[in-house]
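For this depiction, one protein chain was excluded, whereas all remaining protein chains were kept in their positions.
To keep things simple, chains are lettered A and B as they appear, and every chain counts its residues starting from 1.
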Amino acid sequence: MSDRGDKGITLGQCNMEMSKNSPFVRTVGMIDELQARVAGARILFENKKNVEFEQIEKDLYHIMGSLYKGMKWEEGEGRIKKMESEIESYGEKFGNPKQFLIPGKNELEVRINLCRTGCRLAEEELVLLKESQEKNDLYFDGNILKYINKLSTYFYWGWRENYK
Amino acid sequence: MSDRGDKGITLGQCNMEMSKNSPFVRTVGMIDELQARVAGARILFENKKNVEFEQIEKDLYHIMGSLYKGMKWEEGEGRIKKMESEIESYGEKFGNPKQFLIPGKNELEVRINLCRTGCRLAEEELVLLKESQEKNDLYFDGNILKYINKLSTYFYWGWRENYK
Partner (left out) sequence: MSDRGDKGITLGQCNMEMSKNSPFVRTVGMIDELQARVAGARILFENKKNVEFEQIEKDLYHIMGSLYKGMKWEEGEGRIKKMESEIESYGEKFGNPKQFLIPGKNELEVRINLCRTGCRLAEEELVLLKESQEKNDLYFDGNILKYINKLSTYFYWGWRENYK
């Protein structure tokens, strides 16, 4: 058992020791939290949507891996395109809704909404990480931020779709 | 679709571009999260309490709107008074309880408790925003902080009420 973890230190990017309060650890912690929320919504889905949400969880897993390795998220571009196309389909289906909706219709909708707010919380940390990496001339894969931003919109629509 | 959001920038207060890691965005993100939690508790309520929690969600929506506009929350004073009167009624009903209670009796109580902890998390960000606004000579409506503080007490009592 590692003694390090007990003292607030962990192995972060590229196996460097870092404080558990660093932007890197905070970011990975919040993506982990987001994955946990997606799982909570997923178990209420059957069939197609369950598979979609599982893929999102895998994306988040791969994103965490890329951050640890300090390398590009390989599947990033493809997955962003996929998200954009999902969002476009939703847009065609729902148009530009004027009406503001108050969450709280059913359990599934509540959980998708918590995925959406989880995205926002993760994005906040990611932006801090981006700024910190750039300041230190370290690599940051902008596609990760882009994907989480799309994901937030995707959950917004998924939330609306199940608001009934 | 906006390119801005993909880069960690968003439109914040008064339509100014700002980092998604600014105190403003963090505050709105956590109030959004709090609203999502209130929705999760609300769907377990029927009748009167459901309406009360729905009103709280609307309050949080209006608070986010006021923050974006950089203007006073119009309904603030009235809603704070209402909360104070609810808290007073609870106080008369429950007195000054000495006994410490460990959460975990039933699903409703668990969710109200998560609303209470969500209030605390939102308050932390709000205080950061308040300090940042004041440092920059920008407007901050103190009633928003006051309301969230009352709301935290309100959820504390609602939690106790359903601890059975």
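Basically, a residue touches a chain if its C-beta (ideal position, glycine included) is under 8 Å from a C-beta of that chain, and two chains touch if they have at least 3 such contacts.
As the structure is a prediction and not an experimental result, all values here were calculated from the model.
Asks: Write down which of A:I43, A:L101 or A:L138 is the residue touching the left-out chain.
Replies: Only one listed residue reaches the unshown chain, and that is A:I43.
Asks: Which one, A:D32, A:E88 or A:E134, makes contact with the chain that was left out?
Replies: If we include the chain that is not displayed, A:D32 is the one touching it.
Asks: Contact with the hidden chain only, please: which chain A residues?
Replies: 1, 5-8, 19-21, 25-26, 29-30, 32-33, 35-40, 42-43, 53-54, 57-58, 61
Asks: Across the whole complex, list the residues on chain B that are touched by the chain not included here.
Replies: 84, 87, 100, 102-107, 110, 113-114, 116-118, 120-121, 123-128, 130-131, 142, 145-146, 149-150
In this section, only the chains that are shown with their structure count from here on.
Asks: When the C-alpha atoms of chain A and chain B are each averaged to a single point, how far apart are the two points in Å?
Replies: The computed centroid separation for chain A versus chain B comes out at 23 Å.
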